[in-house]
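One protein chain omitted, others in place.
Our next item is subunit A:
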Amino acid sequence: MSSVQSQIQQDWNNREFVETIASSVKRIAEFLNAFDLSARSRLALLNQKLTNLERQVEYIEARVTKT
């Protein structure tokens, strides 16, 4: 009986260890998704600002240059 009890106790400990590793893998996946989303939104904002700047620079070049 004691060996069975010790096995069960050991199994419970092992399962707890496996559960912490599985939850850590899930946290890594969640972090990667959040990072991807925020990075893409910031890059999209930068892209928009760049587009506006390019249009303004194009207009100023047209005004300053003479044909």
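To be clear about the criterion, a contact is a pair of C-beta atoms (placed from the backbone, for glycine too) under 8 Å apart; a residue touches a chain by one contact, two chains touch by 3 or more; residues count from 1.
Definition applied: contacts and distances are computed from a predicted model.
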Message: Not counting the visible chains, the remaining one has a UniProt entry; which protein name from "Polynucleotide 5'-hydroxyl-kinase NOL9", "Wiskott-Aldrich syndrome protein family member", "CCT-beta" or "1-aminocyclopropane-1-carboxylate synthase" does it give?
response: "Wiskott-Aldrich syndrome protein family member"
Statement: Contacts from subunit A to the absent chain lie at residues 7-8, 10-11, 14-15, 18, 21-22, 25, 28-29, 32, 36, 39-40, 43, 46-47, 50, 53-55, 57-67
